[in-house]
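Excluded from the complex is one protein chain; the other protein chains are retained at their positions.
Order of writing sets the labels: A and B. Residues in every chain begin at 1.
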Amino acid sequence: MKVINLEKIKNRVKTYFSNPANCMLVFFFIAFLGLSIYPITAMIKEMFIVHAGIEKTLISAKKGTFTLYHIQKLFAPGEWSVTSFYIPFKNSFLLGFFGASLAIIFGGVTAWLMTRSNLKYKKLIGTLFMFPYLMPAWTLAQFWIYLFQNTNVMSGNKGIVQSLFGLCMPQWFVYGLFPCVIVNSLHFAPFAYILIGGILQNMDATLEESAQILRANRLRIVRKVTLPIVMPALLSTFLLVFSSGFASYAVPVFLGGAVRFYTLASKMKAMINAGYMGQAYIIAAVMIICGIIILMINQKYTNKRRSFTTVTGKSGQVSLVDLKKANRPISIAMIILTVCFSVVPLIVFALQTIQRVPGDYSISNWTLDFWIGKDLDAYKMGMVGGILVGKDFLMALFRLVLLSIACSVFAGTAGLFIGYSVVRNRRTRLSKMVEAMSFFPYLIPTIAFSAIYLALASTKTFSFLYNSFLLLVIVGGVKYLPFASRGCINSMLQVSAEIEEAAILMKVPWYKRIFRILVPIQKTSIFSGYLLPIVSAMREVDLFALIVSNSSYMLTTMLLAFNQTGYDQYASAITLLIIVIVLIINQVSSKLTGASISQSVGSYNKQ
Amino acid sequence: MPRIELINITKRWGDFYGVKNLNMVIEDRDFVSLLGPSGCGKTTTLRMIAGLETPTEGIIKIGDKVVFDSETGVNLSSDKREIGFIFQNYALWPHMTVYENIAFGLESMKWNKKDIDARVKEMLALMKIEEFEKRYPSEISGGQQQRVAIARTLAVKPQVLLMDEPLSNLDAKLRLEMRTELKRLHADTDSTFVYVTHDQLEAMTLSTKICLMKEGTIQQYAPPLQVYNEPNNLYVADFVGNPSMNFVEGKIAKTGENFEVELLGYKAKFIPNEKLEDIGGDITVGFRPEYMKIEENGKIKASVYSTLPSGLETTIKLKVGEEIISSVVFGASDYVTDEELGCSIAGNNVCIFDKDGQKISMGQLIIE
Partner (left out) sequence: MKRLAIVLACALTLSCFTGCGETDAPASPASEPAAAEATEANGEKAAESSGPAEEVPEFDTEIEKILYEASKMSDEELYAKAKEEKEKTIVYSTTSLAATAIETFLAKYPDLTIEMSDIGEADMFTKLSTEIGSAADGADMALLQNAYRVNNELISEDLLYNYFPEALKGVVDENYQDPTAILFVSKLIFMNKSDGSTEDLKNVWQLTEAAYKDKVFFKNPADEPVGMNFLIMLTSDEWNKKLSDAYKSYFGTEWNNTAEYKSCAYEFLDKFLANCNYTYTADGGICGGIAEGEPGSVGLFVFSKLRTNEVARANLQIAATGNNGAGIEGFAGFMYPTYAQVCADTDTPYTCALFINYLLSEEGGAAWNNEDNMGTYLSNRTIALVPDSTGLDKEVDFWLDRCVIEDGDYLAANYADVYEYIASRIN
């Protein structure tokens, strides 16, 4: 006969919770449950109710009534579902797929050249190659238009390429899927470059050398040894970039609008504009489900039988491939290519800010009014003057920087504790669940994400958050948590448990163990974990627009307003400023602490 | 056939010399160990022979073929040098099964499927790893991985087999076992082995010749016993042998035909084995522990500092004045700590080194 031993259970529970790592894990589990269940239920509800506006008329029912109309309408065969769902879905998929493939090819080839060949000017190329990742993706989209628009296609305006070389690119080249794919892949190529480069650098060079000694030629080595070994990293890079491309919004808006090229995200926004809230939420749900599927594929492939534990080891003795005669041309081509998509856009944006009439590049049209002017047309339109003169502007800049830092402190610190508790409970089911759940916020489309949090803040319990800075910090922090926690989990994995155990035996309390032992050991990689949220928040446009109390609240929401009202010079000036600040933050932090974006991305995927 | 010749090989990174003006001939069917502490250039030398590292200067010949010549610019890549290489961490490809790992080289050489299969089966049998054929490297033990690495290397029948500390990742017992296997393999395969190790015992037991290196230069290149008994210098003497040689500071002066040495507070007569020039002044006297004899009427008064019996032999640490001297006796014997004993230095293998550590002479030392 079995008797339930209450005392035993009590003691077990007590033992379990006496370990701070366990407490934290349980806390995060509950927190993530809330962070996932609340949005999920909120979204499911939205999918099945009638909203005010057009839905009320179409369904002829009162607001809030249960309905299956949205699902039927969006998926039922016919023109509506094709243009509203199936085509955008196809476009999203193609954009994700080709964008990710190209990003991996660009990034992978660069990574190989940088780690395995005697390419020249590596340092310069390495720095410049990162630029497109630090810039918001839509700035590249805008740049693409400035470059390639021409009088033969749609707009009727001359772009830089036409002005300089008289070249007119065809329509498919300037607008639609193709440029979206190129821009997305350029934006994410640095991401792929860092991840693949990291693997190549950590990969035991002897694996390739032994193949060479066994009479394999270069091609066979790459095909049979290098590629298969970096494949898991390649795959997870692919999936990550794929899901970003799949959910991309701003790039298709810039490059797709002209040819009516919609992705799921841009369609979702159009649905919201038209008042089809239910269908918009269904699209959001589809995007989340796709994200989860991608995540699951990724998980499956990183837990394979052919474990890649040997992917570490001596790396100092890599014999670099001599590019011989091709070295100079390849090096120069790489420099030209990277300069084209790093320095040139900055110059173009800079030029935009000094044109009195946008698009007129003649010197007589130049002015510094938009930077330092006091008597401006825009001034009378409610602006304060040149952006460096106005107090509002500087406040908005200050708030953006403050918010970015606050978000990263939130995300980074939470990430640190998640990393600690997950790693110390490695192999328990709860730890695996917390690790997987920390990824959830990443999957919710930005527009839906902020709408859900806006609604949350208007409930009685959380109403103190409404229109508050804290709400912005929470939303940004939660959204970027996946980056931070992933990075921290990986950096914690690299510290052996013995180091902490030694401290436990010396009766050092847990917080001291974290902040005096673990953090100092991994400070560079942890700091890198803080850097990615800063940079992401700095260039994030859509996430905060809905929840700021005023669109001039901070620089990015201001930018959005300028884009809408069409003050191109101001918009360009802000864009330029944001990019420059991000570049400065990255440079300064890599000089001061050794942490840089390349590192924080790199730590993202070390399995 | 596969005779390896290194002529004036130098490897330099900036101002740092990895290998400095190295000359060495490895005869056909030799088993040469490159021995030395980490950073001495032994692995670099091996990798230069393999073509994984490019020498800054010099010539490398394998067989009659010049595979590298800095003057003429000849530099055959590894795949054309017809060598085998076993890496310290085995470098098995994690994404291939044991079978695929072994078959890889043969596929590179465009063998047909049937021959590959036969050869792989043969190698699996030779290394006694048939049952692991379908497993991935991560699913077998270190020793088994080691065997796979050897099988993979031998499958292509290399005339020269280069090994970079292949046993260092194995546990002690397995290491001993594999040593035997390697020596047997050398006898069976008729190939030239070049073996990198920092373990002097491994070098002693396996090699036909040891090349002891320090800071990129050869200290001594000779058969193991010669290295042991007639070390070129203090460094070699110290590096080889366990427990290591006893070194005692002393003074030497010529007295008539012989020399008089002061050491450990005693005076001794030194009879060199070969005729010796006039010398004098500060020296270091070196003698192996096995020549430190414990005898009842030994002239050296020592006290037992500690005793380390291993069963087969016993190392006794003796305190003579302020110096600790090791002595080894065969079999198990026990001494009481602080027991007073008498000792003498036997044999004619006592080494005399000058202040720079170069050997001046060897001979017999008689304590007076």
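The rule is short, and it goes like this: a contact is a pair of C-beta atoms (placed from the backbone, for glycine too) under 8 Å apart; a residue touches a chain by one contact, two chains touch by 3 or more.
Note that this is a predicted model, so its numbers are computed, not measured.
**Student:** Would you mind listing the shown chains in contact with the chain that isn't displayed?
**Tutor:** If we consider the entire complex, the absent chain touches A.
**Student:** Hey, which of A:Thr65, A:Asn157 or A:Thr593 is the one touching the hidden chain?
**Tutor:** With A:Thr65, A:Asn157 or A:Thr593 as choices, the missing chain is touched by A:Asn157.
**Student:** Pick out which of A:Ala52, A:Met296 or A:Leu320 touches the chain that's been left out of the picture.
**Tutor:** Once the missing chain is taken into account, the touching residue is A:Ala52.
**Student:** Of the residues A:Arg12, A:Lys45 or A:Lys63, which one touches the chain left out of the display?
**Tutor:** Only one of A:Arg12, A:Lys45 or A:Lys63 touches the chain omitted from view, namely A:Lys63.
**Student:** Footprint of the hidden chain on chain A, which residues?
**Tutor:** Here the touching residues of chain A are 51-54, 56-58, 63, 79-80, 83-84, 87, 149, 151, 154-158, 175, 253-254, 257-258, 260, 262, 269-270, 272-275, 357-360, 377-378, 380-383, 451, 454-455, 457-460, 463, 466-467, 545-546, 549-552, 560-561, 563-568.
By definition in this document, only the chains that are shown with their structure count from here on.
**Student:** Touching residues of chain B toward chain A in the complex: what are they?
**Tutor:** It comes out as residues 47, 50, 52-54, 77-79, 83-85, 87-89, 91-95, 104-105, 108-109, 136-139, 152-153, 156.
**Student:** Show which residues of chain A lie in contact with chain B when the two form their complex.
**Tutor:** 204, 206-207, 209-217, 220, 224-225, 228-229, 231, 305-311, 313-314, 317, 319
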